[in-house]
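Pasting a structure here, questions to come.
Every protein chain but one is kept in place in this view of the complex.
Per-chain residue numbering starts at 1, and chain names A and B are given in the order in which the chains are listed.
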Amino acid sequence: MVTFMDKIQVKNLSISYGGVPALKNANFSVRAHEILGIIGPANSGKTTFLRTLNRLNDLDPRYRCEGEVLIDGKDIYRKWDVFELRKKVGMVFALPTPLPISIFDNLAYGPRRAGIYNRRRLDEIVERSLKAAFLWEEVKDRLRESAMKLSGGQQQRLCIARTLALEPEIILFDEPCSGLDPISTAKIEGAMYELKNQYTLVLVTNNTKQAARVSDRVAFFLMGELVEIDEAHRIFTVPKDKRTEGYVSGRYG
Amino acid sequence: MKRIHPKTTEKIVFSFLFLSTLFIIVPVILVVFVIITKGAGALSWEFLTAMPRMGMRAGGIFPAIVGTFYLVMGTLVFALPVGIFSAIYLSEYSKRNWLTRFIELAIVNLAGVPSVVYGLFGLGLFVVFLKFGASVLAGSLTLAVMSLPVIITASREALQSVPQSFREVSYSLGASKWQTIRHAVLPHALPGILTGAILSLSRAAGETAPILFTVAAFYLPRLPQSIFDQVMALPYHLYVLCTQVPNVRMELQYGTALVLVGLIIAANLMAVVIRSYFRVRKQW
Partner (left out) sequence: MRKYYEWVIETLISLSGIASIVFVLLICFFVLKEGLMLFRTTGVFDFIFGTRWYPISEPPRFGILPLILGSLWVTAGATVISVPFGIACAIFIGEIASGWLRETLKAGVELLAAIPSIVLGFVGLVTLVPLVKKMFGLPTGLTALSGSIMLAFMAMPTIVSIMEDALNAVPRGYREGSIAMGATKWQTIYRIVLPSASSGIIAAIMLGIGRVIGETMAVMMITGNAAVIPKSLFQPVRTMTATIAAEMGETVQGSDHYFALFAIGIVLFVITFMVNLLADLFLHRKRI
């Protein structure tokens, strides 16, 4: 039953690393303009799944996958050009990863590789992205400074801005707040909330409270299996599966 | 037999070890000291910029300095691109398979080939077979092959020390493999590559055996006009001065040695300075 526009469709997806299965036969969809939170204990396949969406897993020679992942209806392995895919599907990693170059150059990196060298256009892109990540006011006077001088929270917002510079449609977050203090975390969560108006967000997190705060729907992964996916409030109050209940109530994890 | 307390044994042994170390280090310092003191007397503007006279017994060593310079430049031009690209292959493209192992073995072997065998190789391939004759070209090519192992190894280490996260960030922003290497990896590996190149080239500058048959001439009336000319070179000049020419003032011999050693040590110091400067500034 397809009522909403399914931005991402996952069909019978199985992933393994060097023979060891990481995800078994997952089937679900991500709707346009929603925030999908993915929760579950360590080694459940959450990050593995995320890294398949932008084909970052291709870098690992031991990686194998079967099944289909469709974004905008097209198979990401057979119908999408991988470089176009990665521009449309941005990723924010767990530890803030600014390149050791200036703030401006960090943001301009993606556009430059895509062939945009015009100074005025780059200035526009940099300003637009920083504003959308709620970082513009704090750094607008020091764009030439090294990005390494920013605080952890600012660096993470920089990383968000960096993906926004490419005008993606989907943004993936891999435990983005794991190294951040509560205030920075709140800022990032606020940014995510604003971003979903324009983009589709997939958030992997170990923090169930965060998933509850931010997500529209939540998917629970356990040991490589998608156990349950539902509206956020239902997952945390009346989950259908016993295992989900055990995890969200803290009985294990 | 009375047992010696282990602490005493330790003290005795450590003293021996210290003395052994001094036995190595002190002569080195003495050698450098001797060269400096006995050679400084010969250093003068004329010595460094004039042509030799009286069968090398007077005048300057300018052509030898120029020759060494040309050889180093030639080595750089041939060895650096091949060396860096080779390191990029090993660091970014190769997989852990038998081919890679073969390449690594080949590098170890290139590093271990005696310098005089390089001379034979240069003679056989560049001078005779390719008909370049004894020339700057042949000498540079020979020295370039000889310099490859150090450049490749140093560059590979520099590339591999760049964090993997830089590459992931670059890919996730839609860059291709070469773009990632060129913009996210190479710039940050540059200091290591640079020091490797400097060290390698300074070694090439001091080598005698490879240039014996491929380029070096004892006395040339003019400076070289093209890459097909022979040149004089500092190490060869020193060799001839102290073994072939009778009655050369010791001062001149020490002076030549001083110039050669001075250039090499200056290059090494430059490499060390570059390495420390970038290590301090490194933000990752």
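Note that contacts are C-beta pairs under 8 Å (C-beta built on N, C-alpha and C of every residue); 3 or more make two chains touch, one makes a residue touch a chain.
As the structure is a computational prediction, the values presented were derived from the model and not from experiment.
Asks: For the unseen chain, which displayed partners does it touch in the full complex?
Replies: B
Asks: Any idea which of B:Ala42, B:Leu90 or B:Ala138 touches the chain not displayed?
Replies: Considering the complete complex, B:Leu90 is the one touching the chain left out.
Asks: Contacts of chain B with the missing chain: which residues?
Replies: Within chain B, the residues that touch the unshown chain are 6-7, 9-10, 13-14, 16-18, 20-21, 23-25, 27-29, 31-32, 34-35, 81-83, 85-86, 88-90, 93-94, 99, 102-103, 105-121, 123-125, 128-129, 145, 148-149, 152, 176-179, 202-203, 205-209, 212-213, 235, 238-239, 242-243, 250, 253, 257, 260-261, 264-265, 268.
Everything that follows uses one rule, which is that only the chains that are shown with their structure count from here on.
Asks: Show which residues of chain B lie in contact with chain A when the two form their complex.
Replies: 95, 165-176, 179, 183-184, 188, 282-284
Asks: So in the complex, which bits of chain A are touching chain B?
Replies: 54, 56, 59, 61, 83-84, 86-87, 90-91, 93, 95, 97, 99-100, 109-110, 112-114, 146, 148, 162-163, 166
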